[in-house]
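For this depiction, one protein chain was excluded, whereas all remaining protein chains were kept in their positions.
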Amino acid sequence: MSFTEPLFLLYLAICVVVNRLCPKGLRPAFLLVASYVFYCTWSPAAAGLLAVLTLLTFGAGLVAEHARVQENTSIAWLAPAAAILLTGYLMAFKVALLTPSHGIAGLVMPLGISYYSFKLISYVLDVHWVKMPAEKGLVNFAAYVAFFPQIVAGPIQRPANFFEQLPPQPESVVNPLLRIAWGFVKKLLIADNLAPAVNAIYGHVTSLHGAPLWAGFYLFPLQLYADFSGLTDIAIGSGQLLGITGPENFNRPFTASSISDFWRRWHMSLTTWLGDYVFVPMRMASRRAGQWGLSFSIAVNMIAIGLWHGLTGSYLFFGLINAGYLIVDTLTNKRRTTFFRKNPQWDKAGSWFGWLLTFHLILIAEVFFRSQHVSDAVWLLGHLWSGLSGSLAVLQSLLVGNEMRSLVIGLVGYLMLELGERYRPDQWLRRIYAVAPRWVRWSYYSAGVTFGIFGLALLFVHTAGKRAAFLYEIF
Amino acid sequence: MRFFRDLLLAALATGAVLGMLEGFLRLAHVHYQGSLYANENERGFGLRPNAAGWETDEADVYVQINSDGMRDRERPISRPAHTLRVAVIGSSETNAREVTLDETFEAVMSRDLSRDLEARGWSADVLNFGVPGYTYSQEYLTLQNHVWKYQPQIVILLFSSFPVLKTVRNFYPAELKGAPVYVLQDGKLVPDAITRSTPPLDAHRQIFKNRSSDWMNKSYLATLLNAARVKVKEFVPALKARWQKPSATAPSSTATSSAERLSYNPDLPEAQEAWSIAEAIFKAMKEDCYRHGAEFWIVMADQEKQVTPDLAAREAFQKSMNLPSLDAVDQHMERFGAAQGIPVFALAKPLSDYALSHKTYLHGAPNSAEHSGHWNAVGNAQVGHAIAKELEARSTFVRELSSGQLAAQSR
Partner (left out) sequence: MTDTQQRLQGIFRDIFDDDSIVLRDDMTAADVHNWDSLNHIDLIVAVEREFKIKFTTADVTSLKNVGQLLALVDKKRTPKP
């Protein structure tokens, strides 16, 4: 089942109720069962695969720790080997996706493979580096790996962070529910309404010039952010309803003032994972090589981000471009800070320009992210300024039927999203609620119920039957 | 006292929220299906007089039903002088709710015929008696009880093969609940047992239902909630269907798969009973027209694959259906017409010619799957032109009219 199906909401509601009724000690076991039931609605065979990998990694963690405690260095290679094998497993599926027949008799990417592989790798390396003790409870461990709110598209939670929240004790229901509702709004009202235009443009890229390409250039990142952050909201909110708070993935990414700032705000659970398990080891290994070592480590890290999404030229280019950006940013950072300290009159203009430049650099990289082929991305970027006259009409003709209306709804919705994240009406609504007279509180409840029914009605009508895929559940 | 004041204020606030939501939906032009039907004793159901609402199934069209339960403008019942009236009975193709009233083939036909007869001082009126979902039994009852007061000189049955199966109650027990069905007894058409034993509807309940439906149609929010209610009802059966998909080796005599094959192949053994009843109904319709002095025509609607401009798709489809040609049903009806003395006209050829020469699709609308479904505006226009031309060429009445043989008489 998909996150935006009414069935998922029903399933979640049942799990939340049963979870609360369960005695605390049994809750991890319940979450484990609930997660595997969820996983099996996608594929029982892939669930079996997940179970096998979970058992093997669990065993590896225990053995590695035992060996270290006994000061038995002959199998110190076990944990790193496990990490490498898990990476190979992930890469094998990504490679298989490239072959026309999808390798082994039409094999499909197991659900959440990129996410759970990374959870397993981080566990085995954390035990190896003595960041945490090996988990002794198989149920707890398996629940961590398969936890269904996070299995579809993250966030990628660290093992220690998950285990310290066990046994899960869900508290407030209102906030997580609001978060889930907001996630639905972002996905269904904003991202899905921007999608037809984006798909129409990227689907015919090489026959377009001018205005439609500009539209695609600016619209896709908005769609991507609304889609993925909406999905994350649903994931985190669902987890909180069950008593587990996952890590955040986004922090107003399009307000970033520099490329390094952007990557501290976008898909944070992935970037911190790569930072801790790819960048830091590489940087440590290359720390004697000064700027070259730094650049190399950055490059490897960013290429990894690109290829994590898929082994295609476009994703590779995406990684390379970002590597270039980040290397330049890091190497010039000190010089820039010194300059602005010496010339404070340029500071304001500088930060505004920095934001504008960062935003556009990221958008350029995302053209590669979205394009099927590198040539499409090059075409788009190369033909932005050509054939501008009359291209507005072409853009309008591309959007058939309801698509123009969808686009307008999506754009207005996105504007609301950015304004909401900037001014946080939810926070001042909460403050008002705390001091409000009774009729205001009653109005809040009643408005909440009204919006809820309205939202559910919209959900049933627009998604029941249709499998509106999330952009990030294919990873 | 405070309690009631607070309750009232909260209720007002909720009202404001509801108003705001209604406003959002209207601003964004998001329409949901309106309710346009009413239950009837005679035909099971029909279009609700004076209803108005959005049809969203395939396209987004605002549909208005007149005071006589037709999707048409208001018309005087008795036929004005020097007016050719053509009554078209049929189901969803006839109703043409995927296009606006002016784009329907009936309107196009009216304009074409009027132009043709202008010289003689006559005008043409094409009456749309189509109701989506109607079976031939219901169309027969429509003819007998609703058409004649308009005094048409020509009656056209717009035939399509899908409703043929609906003449047999066992094929669609749920859908045909409450609808009249005929069976053949000693070669005569009689209402079946269920039709005869269905109790009459509770009039008060129907009035209440109809009034609430009219109110519902006025609010975008209400139609949204109704659409959600329908989806919720389908939720559990849909879930069951999903779980059973792996075991999709169910026997193929399910009505839906037969319907598609039937659309192109009249010789299916399981459909023969349905064909006999349908043909008996067509004969009865012809006799009714004869008694009222009107011409009776059968116009065969085309099937999508007969007129798709994509010739490769046509071939592929024909192969997959294992048929010598996609025109078998039309040919069957032509033989039937010849045997019964009923003029018939197949739309497939003229429509296909147009589609191929203009490389355009005649079926399909924004909300439906690609290029499938009912006639779009172009399709309706071509249908209207084609039927008008055919009547001008082969209808006795129209030929006599335009050649001046009927002069100032009205028949």
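A and B label the chains in the order they appear, each numbered from 1.
Rule of thumb we're sticking to: a contact is a pair of C-beta atoms (placed from the backbone, for glycine too) under 8 Å apart; a residue touches a chain by one contact, two chains touch by 3 or more.
This structure is a prediction, so every number in the text was calculated from the model and none was measured.
Across the entire complex, contacts from the unshown chain go to A. Of A:His128, A:His209 or A:His267, it is A:His128 that touches the chain left out of the display.
From the set A:Arg283, A:His309, A:Arg370 or A:His462, the residue in touch with the chain omitted from the display is A:Arg283, counting the whole complex. Among A:Asn72, A:Thr337 or A:Ser351, the one in contact with the hidden chain is A:Thr337. Between the chain not shown and the residues A:Thr41, A:Asn161, A:Ser260 or A:Asn402, the one that touches is A:Ser260. In the full complex, chain A contacts the hidden chain through residues 128-131, 260, 264, 272, 275-276, 279-281, 283-285, 287, 294, 298, 330, 334, 337.
The rule we apply is simple: only the chains that are shown with their structure count from here on.
Within the complex formed with chain B, the chain A residues making contact are 6-7, 400-402, 405, 408-409, 437-439, 442-443, 446-447, 450-451, 453-454, 456-458, 460-461, 464-465.
Those residues of chain B that touch chain A in the complex are listed here as 2, 5-7, 9-11, 13-14, 17-18, 21, 28-29, 32, 60, 221, 224-225, 227-228, 231-232, 234-235, 238-239, 366-367.
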